[in-house]
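Let me begin by presenting the structure, written as structure tokens, before commenting on it.
One protein chain omitted, others in place.
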Amino acid sequence: MIQETEPEHPPDSEELLRVSGLRISFVTRSGVIQAIDDVSFEIKPGETLGLVGETGCGKTQTAISIMRLTPEAGIIEKGEIWFRGTNLAKDIDKEFRIVSKKNRKVLKRNKARLNNLERELADIRGNHISMVFQEPMTSLNPVRTIGRQVSEVLLTHDLPRLSNRILARHAVPPEALSEVADSLAHQRGSRENIRELVGKCDLPGLEEQITSVIYRRDISEGSKIKRIKDLKQQVNSASLSFLRGVSAQGKIPTAYRFPDRIPILRARFLGILEKEALAVSAELLSMVGMPNISSVLKGYPHELSGGMRQRVMIAMAIAASPELIIADEPTSALDVTIQAQILQLFRELKANLNTSILFISHDMGVIAEICDRVGIMYAGNLVEIADIEDLFSDPRHPYTKGLLSAIPPSDRKVESLGLIRGSVPNLMNPPAGCRFNTRCPFVFQKCSQMPPPIPVKEGHYVRCWLYEK
Amino acid sequence: MARFDQTKLTLRILFENVTSAAGLLIVLGYIMIAIIDAVHPQLIGVVNAFEEVPDYTNPVPQPPSLQHLFGTTYPGIDLYQAVIAAIRVDLWYSFVIVLAGALVGILVGVVAAYYSGFFDEILMRITDIFLSIPYLPFAIAVGFVLGRGLDELSLALVIVWWPLYARYARGQALSIKENAYVEAARASGVGSWGIITKHIVPNVLTPVFVQISLDLGTVVQTFAALTFIGFASANPLLPELGKLISDGFPYAISAPWVVIFPGVTILIFAVAMNLLGDGLRDALDPRNRT
Amino acid sequence: MTLRVYIIRRLLLVFPTLIGLTLIVFILTHVGGYQRFLGEYVNIHSAIPVAVQEQRLSQEFHLNDPIFVQYFYWLSAFLQGNWGYTQTPIYSGTVLGAIGLFLPNTIILATSASILTIIIGIPVGVWSAVKKDSIVDHSTRIFSFIGYSMPVYWLGLILIIAFASPAVCPCLNIFPISGSVNIALTNNLSWFSSGISYPTHILIIDSLIHGRLDIFVDAAMHQVLPVVTLTFSILASIIRVMRSSMEDTLNQDYIRTARAKGLREGAIINEHARRNALIPVITLTGYTIAGLLGGVVLIEAVFNLPGIGYWTTEALINGDIGGIMGGTVIFGLAFIFSNLVVDILYGFFDPRIRY
Partner (left out) sequence: MKSEVDPAKEQRVLLQTENLSKLFPVKGDKVIGGTKYVHAVDEADVTISENEVVGLVGESGCGKTTLGRLVLRLMEPSKGTAFFLIPRSSLDRYRSVPVGSKEARTIEKEYSIYRFDRRKMKEFRKNTQIVFQDPFSSLDPHMTIRAIVAEPMKAHHYRPKNEIDTKVSKLLEECGLGEQFLEKLPHELSGGQRQRVAIARALAMSPRLIVLDEPTSALDVSVQAQILNLLKRFKSELGLSFLFISHHLAVVRQMSDEIYVMYAGQIVERGETEAVFNSPAHPYTIALMSAIPVPDPTTKREKILLKGEIPDLVRPPGGCRFHPRCPSALGNCGWSPEEVIASLSEVLASSGLPSVSEALKSRDCRVIDGQTFEAHVGESLDESKTESIRRVVAEKRDNQSHFALRAVKEITSQSDTTGATIRVSLTMSLVPKFTGLDKRHFVACNLFPPGSAGRDGSHEFGGVEPPVRGEQH
């Protein structure tokens, strides 16, 4: 965690994301809610950071502000969001300003400023940072097929990849394929040795496709081999040049923009890519453990259970293989056994894709199972952040302690649960200084000022005067 | 006192929005005029608020002048007085129509929603049938059978209108019925009647009220429209906006004012009513109350 | 539930409604009482004494039987196409004959107006929702408010004044303001008499059939003002609904998801929002159609076009029960079937309905 007065500079390389001094307020009819104040943290590549806190502590707002999806009423007043050397909050004017209920104009200006950033964001969203939302029931478009919803991510961000796949299949000699298929039919092993095995028969650009077929969970061994044999695809010359163009330019060549509007021609150009995108979507869905995929692709969200919809959301999130996935309470709406399945899925993804994950949850148990580091949020402040074992073994902040003691243990029966007296303050006029001082058992007069993040251990910071050296 | 705060909040939101505030004021103005018409029309220069005063000496419409603010219409009726007097008639009938329709509708709708099942089915089919005829032709037919006076006409409109409210109230009641507090009331021994009166109706009233305010404009229009196509011929001298327009119809081209003024009067009221209705809807929408 | 089942269910729902419609009309025709009903059929000028006629009629219509039996006979007669008789200045004869003559014009008017409404209303609504609180949005809202509150027949009159009154400006006298064609052109035409053209009764088509371009143009010109008026009267409500539902849709979670996927704003609006936003519009079309049909009555009266509405109004003024009932039935049928179509469309639009 970084000091409050952070000079503007891109973060050092081993950080993927750095949020510093974030401050967000919501302008409502009855007043200005200071939802988030001075929140700072960073995420390293491959790391999973958890944000825990109770309703209204601002964890979700923090998360979606990283993608600049903050709802209209919300205003980022201050702070920087560095992602791979770009500041996603560069539109925020630096001088410190508190919006008041009066100047509703701020909202409009806020929106206008964001629009200038739109293009940059569109490239980041879903591509480098993707998101899994809490409500699987409402987060999918009810009138679009699952197939289209998943594949549109690829069609927006990954055109070259799609066309390269087709080109590779076009180039490969069929006998080579059957050769591989046979050799695979007999021996089997980890991803690595399958890769090298495929690599030996040098099929450029096909390794990934073949391995993905091998790792399909939804089809039987026999048909897998068959599929590999059938990978060969002939593409007619017209489409070929189109595909080459796409791979070269990374987008639909301008020359083809018009023909894509004509249905018959479309089938030959963009149509191929759309088909391919569907194929990739199928692979993605099998990665997230979706059964009978072919029918799901044609189906609509309301035909799926909550767990399955969440799998679809995850498939969309990993489609463009982003560096960071933001998961906002992805399991809170699910049953325990389904939650276990989804958490398992997240672990697998961590292992296979080694993307960073920002995992939001109110459930300490879930956090403990999946995170490497965890930050505790209270009333818009990040009060403590530490490595997972560290935080659970020796929590420092009074709120963290209270929170942990309030969790009903599942392994034994206790007489009464630990309590935090009082209730969360109204963030329209939060208590001065440490926002926990209204409920804190150890409160003393110094608590009327906001404590800085105080290091108590390597990578363990607490915002509490009790630990001031 | 909490409730009082609620009303205050409602009004505040209503007045934050200029247009709806304007709507409210205009509507109040119309109501004012109607009342004055009823008690002391001379105040606003109306000789007789209950009957038009024809002047057969020169029946041809005269253009607006100082002594005839809006000019005159056939047969030599002072348009200003006629229009002002007509406001009373139209407002009165429209309010009666809407309120009567809403009353019947709420009653039937809520009861049907609460005792769902067979009764509900029947009601839905009936309203289906009523709603399956466009209200204007239907009103024509009913009104024609009942007779072509204004009272018969408004009765016809009530018959045409109540199913809309029944539908609406039913929908609202059904969603309210789903709330846990209704079940909690049952669990604590509150009888059906108690639940309907204490829990469902109060919660239905608000949205229906909004609906009413949105409908009033339409009702005024429809009412005037029907008189325009020849209802209200029972009493040829009754001041009524639609009738005024139809009286002026033959002179429209040579003397535009004879149709413009009555029409504008309707238009303004309808616009104001819609603005007000929209404002109310926003003001009572929980999403805007936080 | 599959789409097919949904459609069949919906079709089945039509029958009770039809029964209801006929029942209402039957009651209306008979509530006036025995005499009034007979009055519709008795021919005073005939040689046969009235009493005899009445007696025959009461046998023919089983007026001495209990009311539900009468309904049964009435219904069977109705289904056999015996809808009674109408006597108005513009037409006297069987109700069905009148409908055959007047319906086509009304259909032309109504359909062209609704097509116009759709192609204007939906884009405008979407646009003003997307550009919320912009000048565009505000002006659209003002327009829709006024349009929504304007008495349609009055608007017609205003247009007439604007395009005909010398007081305004003679330069505007481009569109004819009354009737369906300039009489001068149609004098002693074999296929045109008393405002009705043959064989299709739709002048615009007949004129082409008989190769009279001048009449075609003239008739088309006559259609302009009525169509504009009618369109205006329903356009407002469509825009209103479209705008608000588009606004709601844009606040849905799945739109946020689409943003999070990095879709361009255009794709979000056209591919994700619009279709969802259309669903409530479709459900509300029923009321719009009602307004449309109501508007037809008034507009035909104002522009005296020989259509169903005009005829019904005439019937009302001349106290002709047959005409009024015929009109009501036709409007009822039109309404029922247009709503049927709408609901089936709905089934196609919203996959959830099939479950």
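As written, the chain order gives the labels A, B and C, with residue 1 at the start of each chain.
We adopt the following convention: a residue touches a chain if its C-beta (ideal position, glycine included) is under 8 Å from a C-beta of that chain, and two chains touch if they have at least 3 such contacts.
Please read all numbers here as calculations on a predicted model, not as lab measurements.
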{"item": "Visible contact partners (per top-of-document touch definition) of the missing chain", "value": "A, B, C"}
{"item": "Given A:A340, A:L353, A:M450 or A:L466, the one touching the chain that is not displayed", "value": "A:A340"}
{"item": "Full-complex contact with the absent chain, from A:L203, A:V366 or A:C434", "value": "A:V366"}
{"item": "Hidden partner chain, touching residue among A:G85, A:P263 or A:P409", "value": "A:P409"}
{"item": "Touching the absent chain when the full complex is considered, from A:N115, A:S183 or A:S223", "value": "A:S223"}
{"item": "Absent chain, residues of chain B that touch it", "value": "1-3, 6, 178-181, 183-191, 194, 198-199, 202-203, 286"}
{"item": "Chain not shown, touching residues in chain C", "value": "1-2, 5, 8-9, 12"}
{"item": "Residues of chain A in contact with the chain not shown", "value": "54-55, 220-223, 305, 307-308, 335-341, 343-344, 362-369, 388-389, 392-393, 402-404, 406-411, 413-414, 416-420, 423-424"}
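Please note the rule applied: only the chains that are shown with their structure count from here on.
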{"item": "Pair of chains joined by the greatest number of C-beta pairs in contact", "value": "B-C"}
{"item": "Residues of chain A that touch chain C when the two form their complex", "value": "67, 69, 108, 118, 121-127, 130-131, 133, 135, 138-144, 152-153, 156-157, 300, 302-303, 313, 316"}
{"item": "Of chain B, residues touching chain C in the complex", "value": "125-126, 128-138, 140-142, 144-145, 217, 221-222, 224-225, 228-231, 245, 249, 252-254, 256, 259-260, 263, 266-267, 270-271, 273-275"}
{"item": "Residues on chain C engaged by chain A in the complex (per definition of touch)", "value": "133, 252-254, 256-265, 267, 271-272, 275-276, 279, 349-352, 355"}
